[in-house]
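One structure below.
A protein chain is absent from this complex, but the other protein chains hold their places.
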Amino acid sequence: MAGSTFGTIFKITTWGESHGAALGVVIDGCPAGLPLCEEDIQVYLDRRKPGTSSITTPRKEDDKVEILSGVFEGRTTGSPISLLVRNTSQKPGDYSEIASYYRPGHADYTYDKKYGFRDYRGGGRSSGRETLGRVAAGAIACKILEQLGVRVCAYTRSIGTIQANLDHFDRAAILQTATAMPDRKADNDAISYLEGAKRNSNSVGGCMECIVEGVPAGIGDPVFEKLDANLAKAVMSIGAVKAVEIGDGYQVSLRFGTDNNDAFRMENGRVVKATNHAGGILGGISDGSSILIRAHVKPTPSIYTTQETVNKSGENININIKGRHDPIVIPRAVVVMECMTALTILDAMLMNMSARLENVVDFYRKQS
Amino acid sequence: MAGSTFGTIFKITTWGESHGAALGVVIDGCPAGLPLCEEDIQVYLDRRKPGTSSITTPRKEDDKVEILSGVFEGRTTGSPISLLVRNTSQKPGDYSEIASYYRPGHADYTYDKKYGFRDYRGGGRSSGRETLGRVAAGAIACKILEQLGVRVCAYTRSIGTIQANLDHFDRAAILQTATAMPDRKADNDAISYLEGAKRNSNSVGGCMECIVEGVPAGIGDPVFEKLDANLAKAVMSIGAVKAVEIGDGYQVSLRFGTDNNDAFRMENGRVVKATNHAGGILGGISDGSSILIRAHVKPTPSIYTTQETVNKSGENININIKGRHDPIVIPRAVVVMECMTALTILDAMLMNMSARLENVVDFYRKQS
Amino acid sequence: MAGSTFGTIFKITTWGESHGAALGVVIDGCPAGLPLCEEDIQVYLDRRKPGTSSITTPRKEDDKVEILSGVFEGRTTGSPISLLVRNTSQKPGDYSEIASYYRPGHADYTYDKKYGFRDYRGGGRSSGRETLGRVAAGAIACKILEQLGVRVCAYTRSIGTIQANLDHFDRAAILQTATAMPDRKADNDAISYLEGAKRNSNSVGGCMECIVEGVPAGIGDPVFEKLDANLAKAVMSIGAVKAVEIGDGYQVSLRFGTDNNDAFRMENGRVVKATNHAGGILGGISDGSSILIRAHVKPTPSIYTTQETVNKSGENININIKGRHDPIVIPRAVVVMECMTALTILDAMLMNMSARLENVVDFYRKQS
Partner (left out) sequence: MAGSTFGTIFKITTWGESHGAALGVVIDGCPAGLPLCEEDIQVYLDRRKPGTSSITTPRKEDDKVEILSGVFEGRTTGSPISLLVRNTSQKPGDYSEIASYYRPGHADYTYDKKYGFRDYRGGGRSSGRETLGRVAAGAIACKILEQLGVRVCAYTRSIGTIQANLDHFDRAAILQTATAMPDRKADNDAISYLEGAKRNSNSVGGCMECIVEGVPAGIGDPVFEKLDANLAKAVMSIGAVKAVEIGDGYQVSLRFGTDNNDAFRMENGRVVKATNHAGGILGGISDGSSILIRAHVKPTPSIYTTQETVNKSGENININIKGRHDPIVIPRAVVVMECMTALTILDAMLMNMSARLENVVDFYRKQS
């Protein structure tokens, strides 16, 4: 247990600390026969690389992935896929200061209380670098989902008060803007906003969104393994996320039923919904519409203003955090949200294959 | 699999449909030695009973619980506890109409797509009656948590535009008001609001909140089994919930770091936080402050106005739903949220017992 | 946790004690669309009923099963199936004696040490009656396996020194003989043998075997979820089993490689094995041959001769066990072995559906 495993059939186990020797992930249950090379994974890892703009940390993280097992002659074999990324940019450094106190908004205090001590170098396991394993595994999930006709796309919805305007949704911009916004105008505004915050030694929160297209109706299991429940867990497990919404999310609490129900209707011989307030999920099971998830992310807790806290000797002290930190988490977290969503959807789709007896019977009749 | 099991050590499995013979739950992993009788569970079940006010359905649901196993001479034995509630108030009825089409906002369509057909009587497994098993199990979790010094308290935060004023938090009112609001004035206003909606054949959304006091720092596991991630899953798995927040929730996306970080400070020889924007969880692990979870709930999809939908023959039709339905889900869902929260916290606390080797060594030294 | 759940996709949770109000099982993950009625299950339960011959206890156990959920209009819905059997024949009785000491060969002492006390009535959860839930769930697994072309058949291989002669394997005899032997001559001899033991107030051990035909090659997962590993767990979990063998089992330790390897060869265009020392499993994965499992079962620990033991006050005492007990466990355990085997094979077959990407892609292409 202890929390580093995710998924039931497509099951991943991540490991590694910010300043340890390496980080990685083991993917067990990947169907055999998927063409896979390191470049497939590298392009996803590069999306969470810092140092590419004024609004991310100038730390250099090279993050070259190596496939250690589970792939033979260019295809997955059904055996566990082990992916490794060596840590290269850590300087030995002096951590005695950070080791001595609890940074506000970080997990320093809670790890100490849980385990009796902590790996204080760069946050250890609680560092954002932990998401590297999620992204490496998610890249594989995305590649499989593509073959199943499913497209997962996350982007920055807002940074502070600056909202992306989705009426002019520009998918290419997500990968090209420094903010990962699908709207170049908003990206510009957001950069100004962030630079203002940086000048004030401050950090900024924001909102990210993920749309999943092409999921067939019927995915997800009732009661506790509802698709939205598992998506909520997947996304809330990303550090700094404090709220998760499905479809219209928190706005439903102000609605009347007449405004919130989505009428069904026939369109080209298929059942569709006239609207999609539900965000593609009814009763915890996908309804064939696009699935929409939204996550609200707190400002980076590492800020450069003086803060009050306590040290390990139990004294009240003032601290000034040093180091190189993103003023906002989101632009690099967007790919993490995309990957966690992909992992959740894929696992639910694999699990769904045995939902109907007729499908099980067909499957084994074809085999024999 | 298939979704009706929740928890790792304190593991529950619920079963039963709205109009089947019975509903129930099996609790496996309950520590031995807890005094337990049917009345302990019945008081929780009674909180989700309808028919007690103008704003819940006049359907009569008696819901008497029977303990079938796992308790001997008034104490839990460590063996699975099986709890049963017979369905008594279903009338055979004519379901041919509801069987023929898909109600908007319900799971009729998604169950049909997943399983090939569905138990259409009263929503079958997707009915709100499914939560009966959660509440019965949650009652036991709450009783154990009490012995561990943990108090879980859920209440209605808002109904439509009517907000409870927490400055005058009245715990007794939660059990006494028809709305489960901790504020008798807001309860009054909300009832008027709901009656207005009912006159318009409409339904209403709302928001519920749960506070957990007394959880020691250190509960929850990193990365995927974070306490907030599991709470998000637990609460999002309740039917009609569309958004989950921890602490200040979605408001953090508009914040600066200076306003969102909670300073640590010493108080009576203990580390406390000066504020609690984080809602009691840092890095997925409890920090000793109160834990705060919030859930936004959509309006009841069963409304009495004419709606557009499709039938099983693939035709566009208009429907008028009959039957007895709550105009709002929340007052009866509050106890479900309390129970899901309790189940999540208790399981994490049991899991935490082996986090430190020194504790494991102590435990077995004491045994020998 | 706490041990009453078995399986990953086809997941069962059993509950109930020997002298509690009832026993039962919840099956979650049963594919939707299986025709199912109580009689399908009852025929399996009747095979473990005592009181039908001189060699089983004269206790009357009626064991009528009731389906409480998960079946609608005669077919499984995909929702959890809850099965209930009321205990009817317990007499209040005086258990103060049995409560005061630890019976040799029973779980009295170990339950007391684990839980601090125990339900001492008839062994509580450690009673053989616990297997009722396994058999009820196994009946459903067997019914599904039939549709997949898989036949599971367990029988008594030996009782004490009396061996069934498999050269004259008589399948009908398994259900018709008191010993569940597939050989009427051996059945006769075994009954004499058992009657001799009974006259000496003694009990007898024996061996049971299970053959599974029709399992396609490719079932089971490598390393820890090998088909033989899961079968070993399933069968060893049956009370009184002390050894499990696959194929030629313990005899392989005396063999040379030339005598133990099974040559492959073509037969009617199919790959077959010339011999089956392996018992149908290679590298933990089925090879298309019949699967063979064998279990050695200890003599019933309840014997009528005077035994030495200790009481709860820590004194050495002599005891004479009273009550009605089978002189041998096996004839009623055969159906339990059949059911545990079926549950294991079915779960592995459902899990196997996503082993190849091409099958996953085909599955979802067909859906759309």
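The chains carry the letters A, B and C, assigned in the order they are written, with residues numbered from 1 in each.
In this text, a residue touches a chain if its C-beta (ideal position, glycine included) is under 8 Å from a C-beta of that chain, and two chains touch if they have at least 3 such contacts.
Predicted, not measured: the structure shown is a model, and the values here were computed from it.
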| item | value |
| --- | --- |
| Omitted-chain contact residue, chosen from A:Glu17, A:Asp187 or A:Glu338 | A:Glu17 |
| Touching the absent chain when the full complex is considered, from C:Gly93, C:Gly116 or C:Gly323 | C:Gly116 |
| Contact footprint on subunit A, counting only the chain that is left out | 1-5, 8-9, 11, 13-17, 20-24, 26, 28-30, 32-33, 66-70, 72, 75, 77-82, 84, 111, 114-119, 121, 124-125 |
| Positions on subunit B where the hidden chain makes contact | 8-9, 29, 31-34, 76, 78-79, 144, 147-149, 216, 218, 222, 349-351, 353-361, 363-364, 367-368 |
| Positions on subunit C contacted by the hidden chain, ascending | 1-6, 8, 14, 102, 104-107, 109-111, 113-116, 125-126, 130, 158, 160-161, 197, 200, 202-207, 216-226, 228-237, 239, 242-266, 269, 271, 274, 277-279, 281-288, 296-303, 305, 307-310, 314-316, 351-352, 355-356, 358 |
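Just so it is clear, only the chains that are shown with their structure count from here on.
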| item | value |
| --- | --- |
| Numbering shared by both copies at the subunit C-subunit A contact, with half separating same from different | same |
| Chain whose mean Cα position lies farthest from subunit B | C |
| Rounded Å distance between subunit A and subunit B, as computed from the means of their C-alpha atoms | 26 |
| Approximate Å spacing (C-alpha centroids) for the pair subunit B, subunit C | 38 |
| Distance from the mean Cα position of subunit C to that of subunit A, given in whole angstrom | 44 |
| Sites on subunit C at which at least two other chains make contact | 8-9, 29, 32-33, 78-79 |
